[in-house]
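Pasting in a structure now, in structure tokens, and then I'll have a few things to ask.
Left out: one protein chain. Kept in place: all the others.
And now, subunit A:
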Amino acid sequence: MANETSLLLMIVLPFFGSVLALFLPSYRNAPVWLAGLVTLAVLLIAAACYPSVTDARVLHSTVEWVPSLGLSFKLRMDGFAWLFSMLVSGIGFLVVLYARYYMAPEDPIPRFFSLFLAFMGAMLGIVLSGNLILLVIFWELTSIFSFLLIGYWHHNAAARDGARMALTITGIGGLCLLAGVVLIGHIVGSYDLDAVLASGNVIRQSPLYVPTLVLVLLGALTKSAQFPFHFWLPNAMSAPTPVSAFLHSATMVKAGVFLMARLWPVMAGTDEWFWIVGFCGMMAFVLGAYFAIFQQDIKGLLAYSTISHLGLITMLLSLGSPLAAVAAIFHMVNHGTFKASLFMTAGIIDHEAGTRDIRRLSGLFRFMPITATLAMVASAAMAGVPLLNGFLSKEMFFAEAIETHAISILDTAAPYAAVLGSAFAVAYSIRFIQGVFFGPPPVDLPHEPHEAPFLMRLPMAVLVLLCLVVGIIPGLTIGPFLHAAVVSVLGPATPTYSLAVWHGINLPLLMSVAALIGGGILYLLLKSYLAHSEEGPPIFRLLKGQRIFERAMVTISWRWARYIETHLGTRRLQPQLKLLVGIAFIAGFFSLYRRGLEFGVPSMAGTEPAFAGLWIIGALCALAAAWQAKFHRLAALILLSGAGLATCITFAWLSAPDLALTQLLVEVVTTVLILLGLRWLPKRAAESRRIAAAAGIRLRRYRDLFIALAAGGGMSVVAYAVMARTPPKGIADFFLENAYMLGGGKNVVNVILVDFRGFDTLGEITVLGIVALTVFALLRRFRPAPDSIEMPEQQRIQNTNDEALPDRNPGDTVSDYLLVPSVIMQWLFPVIIVLAAYLFIRGHDLPGGGFAAGIAMAAAFILQYLAAGTVWVEDRLRILPVKWMGAGLLFAAATGAGAWLFGYPFLTSHARYVELPLVGSIPVASAMLFDLGVFLLVVGATVLMLIAIAHQSIRRLRASRVAEAEKEAT
């Protein structure tokens, strides 16, 4: 049974159950059954794995993920991970049972169990990860699911705030941990946990040890709510109590100490480790216990107690001695059991009495004797009373505290801090029991208190029984399991230790007695003060971690953000574009400056005068277009086309016939497109240019001119420098040599497009289709500006003339306009279609291809619109561009997928020549079918965009009619 799949199942089952739970009906039992079965199954699988992890053996399961980056989905279970997975799944199962009775019917039960299972899966992921990156991913998942669980009652503001605080703190910690783990991976050269655990010396002696340590500890200490990050845990108490019982006793907060113990063999034992971990742990241990005494909310008391106990574990881990590590691992388990049962007690009291305020509660023993008894035993374990499990680990802690580990103040203070913290623990334990269960009967409670249902008490009873059994006969119960865990962490350094209850009268026992007596006296002294005091300890209650945190959050995420936005941000386009050009220039200049830019004296040698003449015209066109674009839009468009034609001729000149062809055709449609758009732009009188520009505007123009000169000059220099060098050996030769052999075509450019890089082309035509649809969608709701609605001046004059003449009707001149060219354009329709077909068919061997043919075909359509008008064309010709596009995409994708039928990868092509009557031998490759798809899509997209704009002329008439009707109505 125990094999690789069982590890995988332990992670997959909870997540699978989590998804499934969402689809279950919302009445109470179905999600409970699911969650119960999943947790029980995980528990049983974990238990079955035990024989494989004894004697320091390790169970592995690996699924490769990104092997080139050293990432794999590697799961790994050793004795320590086993102990933790038992703890997680065991307490998880009990909490599910408990939650069944705790949750109210009106709560969204499926969501609760879905999140609960997902959290458990993530927690098991942390425990079982065999790869540190994987561990961090699960670590972050626990933060996210804990956020969702704490905020489960999201109508409650305190729950939302607590959840957000927990997420912020643990999330930041998780990011630090990620950075730390990346550093570990850098030092060790692997993220594999086995490899990392084997390189302790390398890590400790690395110059990066201190930053790595700090980052990893930031992750662990935030997660375990250690000083100074402890304040999120009490605020997380607004979570439903089953969540606290699970997350804040055995899982979420234990992840931090789990990680410290996991990395203990490789990171512990240095002065830095001792000081950071020891200081944070001691502060959390003593302060947490001290604060817990003064809490009025039961869950608040338990939360501070958790901080304190985790501090104890952290302190033990800081010492760097193997015996202390044993005690730490032992206490992790013990704390999980008694604290989970105490949280359940708190939930029962809240549920049955309606309040968790110790000042209001009193004398509940007579109403719920069984719960009270169980709670007393668990509290005694928490206080460290003999014959309970808490006593054993606390004895070990005392024994370690009096040992000298490093000569320092911290080590000298340790025994005193230990006794002090333990005395506080005794005090708050007594307070909890005495305040809630004893004393006079309670008055004025929201509910009449009564005993909880049996099944709600059962999980508590199981846990308390475990506390007792472990406390009385540790060697026979927890002994072997603890030993497996200890051996797997410490390896050959495992010390000899004894789990006996009685070690004779020694110093640790005396310390325990002192703590018990001291705690009792402390409680008696404080009793009357506590009965009426405010929440929180005196003086310290003024120093609210939550308040400080919120103020910091507001400052960072609101004040600073606003300041930066108002001072550095802008909504104006021009400064943004200026920045863009400037940064591009600086980036280019900087890299050239660093690497040097060498080229000989530029010479005109070998330049044909005609080519130079072409570009004199081209450059003049470009400059004039820039000059005229504001006041003479049509002139600018014509000049732009001049520059385009120069570009086109350059392509033809320099051995790129395909580009020349495509550029020419695109030039045609672009010009038509912009011409169609010109109509909707506002009139701008050239006279306004005469107004003397203000000094500020002139300055801005000089600055822009400078930027433009720098950008253009820079590009010239770079282009010349590249062309002056001999090219490096590129991949061009491969394409040239194999185009015919592998692609079956002689036009290498076309073969690259439809065959070698067919997948890229598929992506590109998809983009084209998306753009066309966007254009179409934007124009569907187009509303022209009011001053563009009226008929153009030219048409108005023509219509007036028509009306004045007796033999003409209004509109005649418009329809007669350019009649001869119109007729020629209409006659050209079939000719251009033949041209498109010709370009398409020869594309594989000669210049042409799907892109060029598609644009030619689109030009054929748009010419008809230009010649005869939208209404005339659409009465006679139904063009469905969206269908063309759909057919094109399907064709291209289906051709690619067709290769699968023959067992080849996507878009593999096949080529041969076919004899056709009359036409002769033509190349037929499956790539041609792909090219057909390209052709269809280009036609569809281009026509769709052009027609969408052309259609506005009809809509404009409608809009003007509406405007006139409105005018008449008023």
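Convention: contacts are C-beta pairs under 8 Å (C-beta built on N, C-alpha and C of every residue); 3 or more make two chains touch, one makes a residue touch a chain; residues count from 1.
The rule we apply is simple: contacts and distances are computed from a predicted model.
Asks: Given that one chain of this complex has been left out, which of "STAS domain-containing protein", "Na+/H+ antiporter subunit C", "Carrier domain-containing protein" or "XRE family transcriptional regulator" is its protein name according to UniProt?
Replies: Of "STAS domain-containing protein", "Na+/H+ antiporter subunit C", "Carrier domain-containing protein" or "XRE family transcriptional regulator", the absent chain's UniProt record names it "Na+/H+ antiporter subunit C".
Asks: If the hidden chain were put back, which of A:N747, A:S822, A:T895 or A:S926 would touch it?
Replies: Going through A:N747, A:S822, A:T895 or A:S926 one by one, A:N747 is the residue touching the chain not shown.
Asks: Of the residues listed, A:G618, A:P881 or A:G898, which one is in contact with the missing chain?
Replies: Within the whole complex, the residue contacting the unshown chain is A:G618.
Asks: Who touches the missing chain here, A:H567, A:R594 or A:R783?
Replies: Of these options, the touching residue for the absent chain is A:R783.
Asks: Hey, which of A:V214, A:L592, A:A656 or A:I833 is the one touching the hidden chain?
Replies: That would be A:A656, which touches the missing chain.
Asks: Please pick, from A:L71, A:L387 or A:V581, the residue that touches the omitted chain in the full complex.
Replies: Only one of A:L71, A:L387 or A:V581 touches the chain omitted from view, namely A:V581.
Asks: In the full complex, which bits of subunit A touch the chain not displayed? Write them out.
Replies: On the subunit A side, contact with the omitted chain comes from 571-574, 577-578, 581, 602-604, 606-608, 611-612, 615, 618-619, 622-623, 625-626, 629-630, 633, 636-637, 640, 643-644, 646-647, 650-651, 653-659, 662-663, 666, 669-670, 673-674, 677, 680-682, 684, 704-705, 707-709, 711-717, 719-720, 722-724, 727, 730-733, 735-737, 739-740, 746-749, 752-753, 757, 760-761, 764, 767-768, 771-772, 774-775, 778-779, 782-788, 845-847, 851, 855, 938, 941-942, 945, 948-949.
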